[in-house]
Every structure is written in C-alpha cells, then in structure tokens.
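What follows is a set of notes on a single structure, which appears directly below.
With one protein chain removed, the remaining protein chains of the complex are shown where they sit.
What follows is chain A.
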Amino acid sequence: MEAKNTAIIKKKERRSDLYRKLGPLIALIVLMAIVTVMNVNFIQPNNLLNLLRQVSVNALIAFGMTFVIITGGIDLSVGSTLALSSALTAGIIAAGVPSVIAIAAGLLMGAFLGMINGLLITKGNVAPFIGTLATMTIYRGLTLVYTQGNPITGFGGGFAFQFFGRGYLFGIPFPVIITTVAFAALFVILHKMTFGRKTFAIGGNEQAAYIAGIKSDRVKTMVYAISGMMAALSGLILTSRLNSAQPTAGTAYELDAIAAVVIGGTSLAGGKGRLVGTLIGALIIGTLNNGLNLLGISSFYQQVVRGVVIIIAVLLDRKK
C-alpha cells in the first residue's frame, strides 16, 4: 500500500520537476517569439549577440547569487563589490601594473570582499540580509573614498584589458565567451561536485548538514567568496567596455541578479535551484530589456513590465 502511495508521489514529483525544469525555458522561447513577431529585427544575429553581451554582466552576478540563495542566504553587496573591485583594478592599471595581473588582483579582491561577507554571516552570526546590507554601503563608501567620487578614466590598460570587455573571438563578443566559461565551471561545481552537494544540503537543512559532518561555515564562506568574485568579474567587463571605472557602477545590480535567480526557479528558502534556470532567468530579463527597447517602449514602462514578469514567474512556480 505504501509502495503504491509513494509511486504516485513519485510520478507527481517527476511531473512537477519537469515543469520546474522546462517552465523558464518555455517562457523564454515564448517571449522571444512574441518580440520577434512584433519586430523582426530582434532575431538578427547582430542584435542577438548584442543581447548576449548585455546579459553577461547580470548573468555573471546572478550565477554567484544562485549559490548564495541555494544556501538560504542573500548577497545584497554585489553591486558595491563590483564597483570597489573595478575601481581598485583601474587604479592599479593606472599605476602601471600589467593588465593580466590587475585582472587577477581584481578577481581576488572580489573574492576577498565576498569572504568578509561570509565570515560576518558564519562567525559573526549576522543574518545574510543585514550583513550584506551593511557591507553594501561600506563597500560603496570605500569606492567613493578611493575614487574621491570621480570616475577613473583613461587608464588604457593595454590590449588584454581592452579585449576583456570589447574584444571578439570568432565573431562572438569576449564577455559572452567569459560568461559561457564561467557558467560551465560553476555548473560543474554546483551540480557535479561535492561542494555543490554541500551547498544544497546547507540550504535544505543546515543543522542536519552540520551534524552529518559538513563544515557548513567553510562552505558558506566560500559561497559568498564565489559571489564576490563573480561580481568582480562582471565589473571588469563593465569597466573594460566603458574604459572607465565609475564609483556608482553596479548600483541596484543585486536586484536584477536576484530577479534572474528567482525567475530561474531557485527557491529563496534555500535548498532548491539550478544554474541553468538562472541563465535562462538572466536571458529573460535581457530579452525584455532589449525587446522593449526595440519596440520603442519607454524605459518607465519597462520597469513595470519587468516587475510583472517576476510576479508571473513566482506565481507559476508556486502553482507547481
């Protein structure tokens, strides 16, 4: 009797799992189809590549955010982390450090800032929302202090740094390639490696994971470091493209990243989520922005539409 019962549950689980997996993808396809019908320019290869490049900035942050949200946390500081690590990178390039080393230093800076978040949350026992809310303003403040409120521009940075945000490889914008590589690496870490399993387990039931011998503090600290590093990576692309590090760069980027994660079906309660979903979520947001622009809809309305899409995504997710 029990076996029969569980078989039914299993079937239901499978079906809802399928919805969960395919839902965002179907939404993306439908959305792209609608935009194409209304303006056929959308489907032009040039526009699509442009779209992908636009998406990469948000997608990279959202990948890191996915890890954080799967542990049941949140990282509000990503926008400020992006600005601070970008400013520092621009600063050291301006000081004459080779750009490859500067890029590495920028990424480490991001990871370090993320690690501070992690330590605050694990060792300091501060709620993720509060802890990263505080560092959000601290990192932003430090950026303003460091840049004295002015953009850092004209630092050149040689070919490597220029290429980072502006280059093309085989006709594909380099940021898109970076995003693809980052996605592949993080996908493997999250879904194929023990680190990912531990990340999920902590979000599912932290106490049970801890008792099972998982060093939850360490895993969480690393998760926030990943989030910081991805924010920094995103910032480097932005800085390279603009050829300037803005002290206000990345303001409110955390919201787009969280939106992408949520649209992608990752649960804010933790324990459930998929990186593919986040990628699709970022693409949905990007398609909306790009499509609404093509259709000549005012940016004021765009915000309304974006909000409505988030609500629809969450409602559909709950229905399952």
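Methods note: a contact is a pair of C-beta atoms (placed from the backbone, for glycine too) under 8 Å apart; a residue touches a chain by one contact, two chains touch by 3 or more; residues count from 1.
The rule is short, and it goes like this: contacts and distances are computed from a predicted model.
Its record in UniProt calls the unshown chain "Ribose transport system ATP-binding protein", which is the match among "PadR family transcriptional regulator", "Ribose transport system ATP-binding protein", "tRNA 5-methylaminomethyl-2-thiouridine synthase TusD" or "ABC transmembrane type-1 domain-containing protein".
When the missing chain is restored to the complex, the residue among A:70, A:152 or A:209 that touches it is A:209.
When the omitted chain is restored, the residue from A:24, A:235 or A:271 that touches it is A:271. Residues of chain A in contact with the chain left out of this view: 1-10, 13, 192-195, 197, 200-201, 204-205, 207-215, 271-272.
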